[in-house]
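Complex shown without one protein chain; remaining protein chains in place.
After this line comes chain A, so read on.
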Amino acid sequence: MALNVTVVAADRGVWSGEARRVIARTTEGEMGILPGHEPVLAIVAGGEVRIVTADGEHLTARADGGFLSVENDRVMVVADQAELVDA
């Protein structure tokens, strides 16, 4: 089981692929998402979204303003501005 993660910015798709784990900061605090997570729609508080890919690589995406949705192991990170940064 792996998460299907997509990161999109307002004017383009940034990254999509398989991941083992996603950690994001929402307005309520840090949230870690593993496969099998309940469906969630959360506001991203800005800052970094950390993704551990299926190969065990660590990716960091800077996401400013937006939201995060999880359902059936599909994770969407939707941000006004998003870019991958070197961890």
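Assume contacts are C-beta pairs under 8 Å (C-beta built on N, C-alpha and C of every residue); 3 or more make two chains touch, one makes a residue touch a chain; residues count from 1.
In this text, contacts and distances are computed from a predicted model.
Chain not shown in the complex: UniProt lists it as "ATP synthase gamma chain", one of "ATP synthase gamma chain", "Cytochrome bc1 complex cytochrome b subunit", "ABC transporter permease" or "Putative murein hydrolase (TIGR00659 family)".
Checked against the full complex, the candidates A:V8, A:L34 or A:L84 give a single residue touching the omitted chain, namely A:V8.
Interface residues of chain A facing the missing partner chain: 6, 8-13, 26-28, 31, 38-43, 65-67, 69, 71-72, 76, 78, 80.
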